[in-house]
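All protein chains but one are shown in place.
Should a chain be cited, it is by its letter among A, B and C, assigned in written order, with residues numbered from 1 in that chain.
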Amino acid sequence: MTTQQPLAVGLIGAGRMGSFHAETLARRLPGVRLAAVADPALGAARCLTDRLGCPTAYTEIGELLADPEVDAVVIATPARTHADLVEAAARAGKAVYCEKPMATTLADADRAIAAAAAAGVPLQVGFNRRYDAGFRAAHEKVAAGAIGTPHLLRSLTRDPKLADPAPIPPWTIFLETLIHDFDTLRYLNPGAEPAEVFAWADALVRPDFKDRGLLDTAVVTIRFDNGALATAEASFQAVYGYDVRGEVFGSAGMLTLGDIRRTHLTSYGAEGIAAECVTYDQDLFHDAYVAELADFADSVRSARTPTATGEDARAALTIALAAVRSVQEGAPVHLKDSRLGHTGT
Amino acid sequence: MTTQQPLAVGLIGAGRMGSFHAETLARRLPGVRLAAVADPALGAARCLTDRLGCPTAYTEIGELLADPEVDAVVIATPARTHADLVEAAARAGKAVYCEKPMATTLADADRAIAAAAAAGVPLQVGFNRRYDAGFRAAHEKVAAGAIGTPHLLRSLTRDPKLADPAPIPPWTIFLETLIHDFDTLRYLNPGAEPAEVFAWADALVRPDFKDRGLLDTAVVTIRFDNGALATAEASFQAVYGYDVRGEVFGSAGMLTLGDIRRTHLTSYGAEGIAAECVTYDQDLFHDAYVAELADFADSVRSARTPTATGEDARAALTIALAAVRSVQEGAPVHLKDSRLGHTGT
Amino acid sequence: MTTQQPLAVGLIGAGRMGSFHAETLARRLPGVRLAAVADPALGAARCLTDRLGCPTAYTEIGELLADPEVDAVVIATPARTHADLVEAAARAGKAVYCEKPMATTLADADRAIAAAAAAGVPLQVGFNRRYDAGFRAAHEKVAAGAIGTPHLLRSLTRDPKLADPAPIPPWTIFLETLIHDFDTLRYLNPGAEPAEVFAWADALVRPDFKDRGLLDTAVVTIRFDNGALATAEASFQAVYGYDVRGEVFGSAGMLTLGDIRRTHLTSYGAEGIAAECVTYDQDLFHDAYVAELADFADSVRSARTPTATGEDARAALTIALAAVRSVQEGAPVHLKDSRLGHTGT
Partner (left out) sequence: MTTQQPLAVGLIGAGRMGSFHAETLARRLPGVRLAAVADPALGAARCLTDRLGCPTAYTEIGELLADPEVDAVVIATPARTHADLVEAAARAGKAVYCEKPMATTLADADRAIAAAAAAGVPLQVGFNRRYDAGFRAAHEKVAAGAIGTPHLLRSLTRDPKLADPAPIPPWTIFLETLIHDFDTLRYLNPGAEPAEVFAWADALVRPDFKDRGLLDTAVVTIRFDNGALATAEASFQAVYGYDVRGEVFGSAGMLTLGDIRRTHLTSYGAEGIAAECVTYDQDLFHDAYVAELADFADSVRSARTPTATGEDARAALTIALAAVRSVQEGAPVHLKDSRLGHTGT
């Protein structure tokens, strides 16, 4: 092992998620080093590199992509920039890890996938639930036939607090929140693909923002090509905490997923039984965030296909775009619908 | 109390559910007696009356309705006969408890409701979950504002085993199984009414019966007039047991319902943690079945409106018929759709 | 079955527990009737018989025992009277069900057992947990070897509220509360017998009553002759509800018992997760109380040994008396200790 250099990873985007990834790259992964950070915001990259003892900070992303010291990049910028950055990084010959969603149109997704293929670099997408021990074990059990053929599935995401709605694009609930659930439903129904989607969405948390197009509550039903019927559900505000759950029901059994308890402490008092819930700060998926970067480093080194690929990102995006169109039209949408490629989101 | 006679109840239908009700009427309810049983099947009524020490058995239902000893009737016959029997019993001046579904067309439902109103007799419907301590407490909490405004709801029913499909009419999953969930969703969203329904159903448990029209798996989404989005889900075969659950998520919290564990015993072994599930025989709703007849007796004696009325039965039926039409048309159906009144189910 | 008369049961003691048993005998058990009630308190028996439509009320217990209509008796009087009543009832030729504790000295226990044997009548004791579905299933699993050889056991009872201490004899916590746990530990370690006992007790809930000798908190450890080490624990006041739990840990696994939740409803709010607890009024053991009288009637009719015998009552009493002596002496006590027979409790 003495001849193997650590994998040098450059981080693009020094926001909340980027900062967490930076710590993981700098400290938690053997055989990996944080080689550089790039963020257009003045001082953002420098602040992070100083704290983590990383040698290089850039305000120009292009400089990081041109840095020959950098073997691979982690993209943690706003969603609308992802596809372009994947393409640029691939052209620069870097292995690419991109936060979800990888793209917000199918044309962008196709372009990103094609760029990685042309450059012969790995492309991994940040569907972190695939790296959570519980979701992963469920996937493996379903794949092994433990519950027979899946008939009914459920995945839900409820964020603990409605962020200030101003900077949120209208279809965020589908493209950035439920995209996780769409991927989870595919992950829990391995080998099957979605065939048809029906969705409702509304501004129930903040009705006052409805005229700006912000939808904060949604229910999506999906018919898969193996007959399974799935439900995905999201809300931007669960006052009790960060609620992520899943369920797969099949011909030979059921799996349930999700635990919102903060610790194993339970209190019993005159008012009854009580326990605390997980919120963002405690990070329900802490270990999964670390595991996905470890898997990225490992798949880069071993030249194996990552667990969540660009094609997976495209498949989840297709469901999201179909859900958007279903809301717009008030009708179910077939995933073969040629118009999905042109949805102007 | 010495002057008050026990309420004399006549049972119509001596099948599985009827036999359970007979025991409740004969033994478990103070101030109530089982006065007579009627069942067209030769010997069925007599077998039950002998076992329970009840004086009178009829093979003609009309004779029971004409019996002046009988104050009230419990109808536990096949679904298709319910509306006619409600009408006949009301005309005979009997207080009426009818198993769900009270009717399978809106015209029948309206006729049954009108007959009870014209005769001035109480009409109660067997939505037993309203009498379960957990579901009832949830309803009261929602009504009291404990979770704010409901945004997302869920109700599901999974039967433990697919009955022999031969005698089952095609839309049974909506009209006899999910009818419970439709009522539960209204019960857990008090004051709101369903506005629009979208449904998918399939023969996933027994694909070989699909050509006979038997649907065994269904997902229904419902948009209520207060904006809440609800999901109802059913399967005719859960290999692990009898699975009934509910969930209400609102602006100020969430309630979850349902416990499939058979007892409070948990086993830990080399294979991990294990517990047994409830199946039909253990009767998940045993106490609720008793409580609903106790409530019937009480509402008859005190001339108060029962907890589950003919109007509640009609409202749940409307959702079921809309779900049927949604499956037929592959599109969402508005509950104002005038064609629901004519659905030929 | 037409020739079989219902079993005529006379109830002795019309207090809280007696009233519950009276309702069970009068209404909930096929093949059983409540034939008479006796209670020295003026009007207590009559009040109960009037409410339940039972023909006969006595203020003299001897009259009930002499009543030839009565086949069997249920004794639900204060503990100190039990042994005498068992003896008198047996001499009168009645089958006997006696609430726990059957006796408070070994001499009394022996006398009661001998009287039943001499008269050839069945003698059953009210260890209700043996009739709870969870505890019974645990017993059966242990007996079947599911957890191998028991090594560590636990049983606890915490009452929801400290009753007014005035009329409570000093060693009540051992003789009337923990007597349940002592029996449970034997039930969960079938075939083994207790060999040695060590106990501590204190007045922690109401230190002001300590000088009257009232102990409200206790921990007892028991060494069984198969090597298993057991703990029994009691408190007279759990502010959160009625807490009864058990645990058996063995060479091949563990069983845990006990569920204090009132219903299957769970609430999630800004404060976290919440659920309500069972208290006395909801009767954690409602079904078990009914099941034990059903078993009594059945064992009388079929002349089979009841599930909880006079010998079981004596064995649990022996542990209780050893615990009393252990507290008095501050040392472990062997169950062969000849002085247990003379403890002046």
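Just so we're on the same page, a contact is a pair of C-beta atoms (placed from the backbone, for glycine too) under 8 Å apart; a residue touches a chain by one contact, two chains touch by 3 or more.
Bear in mind that the values here come from a model prediction, so they are computed numbers and not experimental data.
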Open item on the list: So there's a chain missing from this view; which of the remaining chains does it actually touch?
Closed with: A, B, C
Open item on the list: Among C:59, C:237 or C:279, exactly one should touch the missing chain; which is it?
Closed with: C:237
TODO: Touching the absent chain in the whole complex: find that residue among A:147, A:192 or A:319.
DONE: A:147
- [ ] Determine which one of A:193, A:208 or A:259 touches the chain that has been left out.
- [x] A:259
TODO: Kindly note down the residues of chain B that lie in touch with the hidden chain.
DONE: 238-241, 243, 260-262, 268-277
TODO: Please give every residue of chain A in contact with the chain that is not shown.
DONE: 27-28, 30, 50-51, 132-135, 137-138, 141, 146-147, 252-259, 262-270, 276
Open item on the list: Touching the absent chain: which residues on chain C qualify?
Closed with: 149, 151-152, 158, 198, 200, 202, 204-205, 207, 217-219, 221, 223, 227-229, 231, 233, 235, 237-240, 243, 249, 251-254, 330-332
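The rule is short, and it goes like this: only the chains that are shown with their structure count from here on.
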Open item on the list: I'd like the angle of the rotation relating chain A and chain B after CA superposition, in degrees, nearest 5.
Closed with: 180
Open item on the list: Over half shared numbers or under half: where do the identical copies chain A and chain C land at their interface, same or different?
Closed with: same
Task: Length of the line joining the C-alpha centres of chain A and chain B, rounded to whole Å - done: 42
TODO: Would you give the residues of chain B that are in contact with at least 2 other chains, written as numbers and ranges?
DONE: 252-254
